[in-house]
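Every protein chain but one is kept in place in this view of the complex.
Showing chain A:
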Amino acid sequence: MTTPFSPPLYMQRYQFVIDYVKTYRPKKVIDFGCAECCLLKKLKFHRNGIQLLVGVDINSVVLLKRMHTLAPLISDYLQPSDGPLTIELYQGSVTEREPCTRGFDLVTCVELIEHLELVEVASFSEVVFGYMSPGAVIVSTPNSEFNPLLPGLRGFRNYDHKFEWTRAEFQTWAHNVCRDYGYSVHFTGVGEAVGHWREVGFCTQIAVFQRNFHDSMSNAERLEPSVYRLMYKVVYPSLSDNNIYQRTLVNEVLYEAQHLRQEWLSRMDSSNNAHFCAPPLMHLFQHGAEGGTRDWQPVYQQGGTICVPLACVWSSPRVRALCGSVQRLRQELLEDERVRMSADGTVLNLPAAEEEEEEKEVEEEEDVKAVSVVANSVEEDWDRELGCCGNI
């Protein structure tokens, strides 16, 4: 089937979900019929606060093949995100009740229901709306009224479609669901025809359901799957993991402190004037924005130590972004063994001199034991041994 749409229709469907996520910021999202995990992969980038992303498909082979595309990228480790993210993939059917699928904020069923037999649609409704009862459900399905506009199409759009609904049929089903399970719905879609053809509606019709009642499940503890089979699970590195947070913060602080130290040392070197050092412009500027340079303290030397006041490090935007307050920063740093701080926690101590390349000769101890005998002093002649001394 050629796509008269640009961007292609499937992209528009994904974009619809992404836009929804951007507006409503669900924390837990489950995608039924995730197949090649394309939507999950997109949502992984367009997170907007998603913390749990689950994909379910009945076909485990597809999942196995594609699951590693959901693994964190190298950059996710290099620059951990602020919020946590866990991705899980299950093999299972939307017509089965699985306890661990309850308590979600959003369920997406993109082009799924038309692959079910009509009898299965009923149990699908019961499972998704009645049993899982998520905060919102996005269901998309072909609008059969649009079909005459698709060039060369006979029958259904896909060989595996069991039905294709008109707008009225889809809306009847949706309203019944709302009545039975306490949801409200509005209809929209993607892929519009032009001109007077607009009347046939969207190529893909979409129903967005909102739950009418408050649900107590959303904060419930996550359960182990009992019906579905867990195929893949990955926890993304994030700053909400304490170890990662600590490590990132300390790295940033040490980077900043080392640079201030280096800057100070090179200025000392060039001016040889140890009494005064002006704050670097960048810092002045930032502090200006903070309301004056009153609390600005210079880097100074004390014996073999370069002292970098915590306030200097605090002025780094990166450190600020990581740490809400100087107090917290101090607390975090005092706990870390990689950072040397003054007793009152106001100054970072760094060594003044770089360690020199050691060039001293280490006199090896004499009592090394002999590993093997020294070659015997009898002169060898390999040529003769080989019997080819003749030609010499």
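What we mean here is this: a contact is a pair of C-beta atoms (placed from the backbone, for glycine too) under 8 Å apart; a residue touches a chain by one contact, two chains touch by 3 or more; residues count from 1.
Note that contacts and distances are computed from a predicted model.
The listed options are "Branched chain keto acid dehydrogenase E1 subunit alpha", "GATOR2 complex protein WDR24", "Integrator complex subunit" or "Piwi-like protein 1", and the UniProt record of the chain not shown names that protein "Piwi-like protein 1". Screening A:6, A:23 or A:226 for touch with the missing chain picks out A:6.
Here one chain is not drawn; of A:72, A:130 or A:345, the residue touching it is A:72. The omitted chain makes contact with just one of the residues A:47, A:102, A:157 or A:211: A:47. Residues 6-7, 15, 45-48, 59, 61-62, 68, 71-75, 77-79, 159-160, 234, 237, 247, 250-255, 258, 354-355, 357, 359-362, 364, 368-377, 379-383, 385-386, 388, 391-392 of chain A touch the missing chain (whole complex, contact as defined above).
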